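First, the structure itself, so that you have it in front of you.
Note that one protein chain is taken out, while the other chains of the complex remain in position.
So, chain A:
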Amino acid sequence: MTPNNSSQPSQSASSKKVDHRGSLSSYQIYVLVVLSIIGAPLLNFPRFVATEAGADGVWLSVISGLLVTGFVFMVSKLCQRFTGQTFVQFIPEIFETKRMKWFGKGIASLIIIGFALYWMNQISFQVRLFSEATNTTLLPKTPIEVTIITLLLASTLASYSRPAVIGMLNELLFPIILIPFALQLYVVFKKGDWVHIFPLFQSDWKGLCKGILSNGLGFSGFEVLFLIMGYSQKVDHSSKVNTRAMLTAAILLSSTVIAQYFVFGVNALSKNLWSALDFYKEVRPELLVIERIEAFVLGIWVVIAFIAITNLQFVLVRTICEAFHVKEEQTKYVAWSLFPFFYGGAMVSENISDFFAKFQEHSYVGFIFSIVIPILLFLLAIIRRKRSSPKKKDQKGGENHHATST
């Protein structure tokens, strides 16, 4: 008594191996990259930069942004060589030899495990950070566990969606996340003082290198490209799109750093745990219904946190599914089985200062890993002239761009 399910695309899709190639448009990839980068850094990045790079953090954030943009260009070029393939598929190809295929697979497994651990660390860090900020500002009486579990439940529920759905979700939420950046300008014009950014050029060479590295840490998240480039519709222009995305993220984050330097100055900023929240407390818009603007901004940051964590979880879940050839309908089991690890990771620290110290150590290691490995892969791919065969280059049409998919 029901219509044949064959006419219902959403139901029929899961019954067989689903090819997600060509699922994401260039714009969706652009948005995905931007939103994966500007998650947690919004909350702690300016303070971190002030602590690590001192007064020179203002211009070092711009330099780091440009350096990472160049790096993203290289990653894009690497992925372009393997059209329609994710890093899970192309890393073994780079390392394998005709005689020793197992060698490629072995090395690839190590690298993939490395990335997976790095992303797990990032997810736990972001969940804890946003939960702490939420509890500080909005829910002071609620236990942190409740906030962490709620945020993780929501992001896990989203993380096993199809790539096309994740692309559309990012696309839809992107305009909302730009609101705090517009408000930032208002705060700077009202309370900012350009004297606060001086004196510049105080660091020696060692300090500058440390500053650039610490700034670069704020731009981590671009590694999602390794996976999502495999789902891209238009690979030919992807390096341009990805570079633009990285530049956008760099502009947004650098502007946040500069704005907070303008308002607080380096000393006050380096001592302020929740500088991002205090930044918006500086002004009280008299004409608005909402009295405290920082709570409104935090409401939007919940959106940013949700989407950033979802993106990272999505990439991690898909990586595991691809590595172990998990069927589409079983993706959700993978996503839910990771839940305790994220929760455990987020709860590993007793207090917030311990938490910052631990995770930033791990993040440094992870970030260096995510910089060194792609350079190695890129050079090896060029030297060994590795690229995908022409047959694999044929992209399947994107499912979210078809009028119908019966």
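Descriptive notes on the structure:
Operating definition for what follows: a residue touches a chain if its C-beta (ideal position, glycine included) is under 8 Å from a C-beta of that chain, and two chains touch if they have at least 3 such contacts; residues count from 1.
In this section, contacts and distances are computed from a predicted model.
Going by its UniProt record, the hidden chain of the complex is named "Spore germination protein" among "SMC-Scp complex subunit ScpB", "Alcohol dehydrogenase (Cytochrome c)", "Cyclic nucleotide-binding/CBS domain-containing protein" or "Spore germination protein".
Checked against the hidden chain, the listed residues A:Ala154, A:Ile179, A:Leu208 or A:Val283 yield one contact partner: A:Ala154. Contact with the chain not shown here comes from a single listed residue; of A:Ala53, A:Ile91, A:Leu169 or A:Val266, that residue is A:Leu169. Checked against the full complex, the candidates A:Val303, A:Ala323, A:Met347 or A:Leu380 give a single residue touching the omitted chain, namely A:Val303. The hidden chain makes contact, of the residues A:Thr134, A:Asn215 or A:Gln260, with A:Thr134.
Interface note for the absent chain: among A:Met100, A:Ile113 or A:Val146, the touching residue is A:Val146. Looking at chain A, the residues touching the absent chain are 1-4, 7-10, 25-28, 134, 138-139, 142, 146-147, 150-151, 154, 157-158, 161, 165, 167-169, 171-173, 289-292, 295-296, 298-299, 302-303, 306-307, 400-406.
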